[in-house]
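First, the structure itself, so that you have it in front of you.
Rest of the complex left out; these chains stay put.
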Amino acid sequence: MNTFEQYESEVRGYCRNFPAIFSSAKGAWMTDADGRRYLDFFCGAGVLNYGHNPDRIKQALLGYLMRDGITHTLDMYSEAKERFIDQFNEVILKPRGLHYKFQFPGPTGTNAVEAALKLARKVTGREQVVGFTNAFHGMTLGALAVTGNGFKRAGAGVPLSHTASLPFDGFMGPESDTLDYFEMMLNDDGSGLDLPAAVIIETVQAEGGVNVASVAWLQRLREITARHGIVLIVDDIQVGCGRTGKFFSFEEAGIVPDIVTLSKSLSGYGLPLALVLIKPELDQWAPGEHNGTFRGHCPAFVTATAALSLWKDDQLERAVFAKQAIIEKRLAHIATIAGAEATVRGRGMIQGIEFADPSLAGKVSAACFERGLIVETAGIDDQVLKLLPSLTIEDSELKLGLDIIEDSVRALVKAEPRELRSAA
Amino acid sequence: MNTFEQYESEVRGYCRNFPAIFSSAKGAWMTDADGRRYLDFFCGAGVLNYGHNPDRIKQALLGYLMRDGITHTLDMYSEAKERFIDQFNEVILKPRGLHYKFQFPGPTGTNAVEAALKLARKVTGREQVVGFTNAFHGMTLGALAVTGNGFKRAGAGVPLSHTASLPFDGFMGPESDTLDYFEMMLNDDGSGLDLPAAVIIETVQAEGGVNVASVAWLQRLREITARHGIVLIVDDIQVGCGRTGKFFSFEEAGIVPDIVTLSKSLSGYGLPLALVLIKPELDQWAPGEHNGTFRGHCPAFVTATAALSLWKDDQLERAVFAKQAIIEKRLAHIATIAGAEATVRGRGMIQGIEFADPSLAGKVSAACFERGLIVETAGIDDQVLKLLPSLTIEDSELKLGLDIIEDSVRALVKAEPRELRSAA
């Protein structure tokens, strides 16, 4: 670890919880430099929905590189981009009756969010954007201003402006519909909430602690934003690309956002790629008004195109729902071991378990790592154990990982039974 | 082009000037879907300093992919990252007596700039950052606030705050040392310029029109910032990695910045990668205070490591200076054809020619494209023809490209002689 501890900035984070030096990976498994294998329930924070280095996509990538397919084109045209757009239209948008234009910003999620916010502000002529409690949209100043995490916000070094934070579904408890509050603020011109250009939302807040917005709440949010002429941006960077079962996470609610941001699993192989989908009537960009060097990262177009072939039928979707059932059942059981107050929540193959004692999630994660399973925590106090296995994981691997979690919880409960069952 | 015109956002830019659909590329050449070949004097805006798909780097990449080297690790440790850090230390930093810590932000230039600005603000506890006229640092809100271009600034949709723009070297004409102004503003506590956390500068403004800061000016800037406790950030994203001859563009001035940002040609193969180099005493990040999904993009570490082997001796550096001489000589000649007012400027292998008639640069670029050469324009009015050939281009290719430029200028001067020789 010498190289890293001596030379890499103190900002490094995940490596502190999973202190191995990784060398190779395949499917649901990662291997470190000492040859030790780890089952992966983390998937690079949602980047590897199809597992590590899936062969079909790998072959497409190798073929492209070997024939000296062009690698980098900025936003000039390329065959690789053309095929991706055509395929995305054919496989994803048309079957769902969706019509969007494609903007390729810099190849990271935060850049997609910045582009979406700019466009919404331009189209509406307004400056204010509404985000939600415990949202996570990125680290650049525009995206950070709609991110809830106080520690990360403070890192800005400047006040974060032109945004307001409203309560996400469930923030005020199960009885309260938090959109009542938003609607009253909108309806009262004395509320001090300047009419927003946009609302940006994750249908399932992943970093925020696996908080799930209900179908009814999302539908009401779509209705309110439409009525007030507010652009609705769904940030599907972490829970799009099939994480919740359907390709887009908002499909279950039957809503159509005005703008959608995608990244993470979009390339299907861990290569950086981002996409902003824009309703045609909102595509009011002037040429070059937003740019970025790596907009034309062709190897990622190639892998993304290959990944889309997984969506030509509903096999993957059905597999996700089947595995969701396995996970939910087992987590419910684990919750009973951890104590009555532990709660399970999630959609599709993003599932979390929140313990009464917030520190337990971290202890379980550490115990799992010792047992060869990588699973991270989420939420403002890292109080939620977040399961994010690849969508293509084998059932046996899934069960193995769940066994490890159960074992870990059991061992911890045995060691310190009282502490775990009732929070401080 | 149907797919692009119908489905890609109006924001697309370069493709409008170079309307071909590119398919493959090798060395200094790009090939479109119809098999037409183009000589590349653009290099993806500085991403391809070593040319397209250089074999040595390609082999390293293919080997890594074929053995299922891990692709994506967030900021967990990987062998690929370890090798890159070790190699960068060995080949670049140590021989130059430099000591920096490595931060890998999201893999784009703008993300590196955002990280650098955040850190400078945190370390100093100040909010104001100084940028320069005609600077270009990126499109996300923090980086855009230190970018000069009015059109791109307006795209923010919100006012850009916590920054001030000061005149770059030469902005007030050759007689005026623009740092006089900066220094007087700093020395007078009534100046209204809040003491800045940082100054961010490109030693050669590439997008801004190939504006070159002199050695003396850079040295004075380093001295002023040091005296006032201001963090000096050199944004070497476009003109680092050997573009000006030395690996870092600031080496010629003998200065040591507090923070350096790198991206574009860092990976050596067009793969997204970015790096923030931080003086150890400034590495005051808390763990996870700035993050991003694609910080651990291992294929790019692999190609970047392979690219560094080009820097083990001074061959490349000497080659750059030799080609610089060829380019400068020829551009001086072309300037005489274009008219007395045309001026040539640049450092190393970034060179520009500014015409008396601002529109001529675009016309020359278009005429070159017709003749099979890709060369872009720069500057706020696109008034500068900017040459950015790969550092590894063959002399014969270089001459071919310069011939095409000369031919194009000659043809345009012949067609509309008066217009070109005296500006409107």
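Points worth noting:
We just call them A and B in the order they show up, numbering each chain from 1.
To be clear about the criterion, contacts are C-beta pairs under 8 Å (C-beta built on N, C-alpha and C of every residue); 3 or more make two chains touch, one makes a residue touch a chain.
Just so it is clear, the model here is predicted, and its values are computed rather than measured.
This homomeric assembly is drawn with 2 chains in place; in total, the structure file defines 4 copies of the chain.
Just so we're on the same page, only the chains that are shown with their structure count from here on.
Interface residues of subunit B facing subunit A in the complex, by the touch rule stated above, are 1, 3-4, 7-16, 18-26, 30-31, 33, 44-45, 47-48, 52-53, 58, 61-62, 65-79, 81-82, 85-86, 89, 101-111, 114-115, 117-118, 120-122, 127, 138-143, 145, 151-152, 155-158, 161-162, 197, 263-264, 269-272, 276, 278, 283-294, 296-299.
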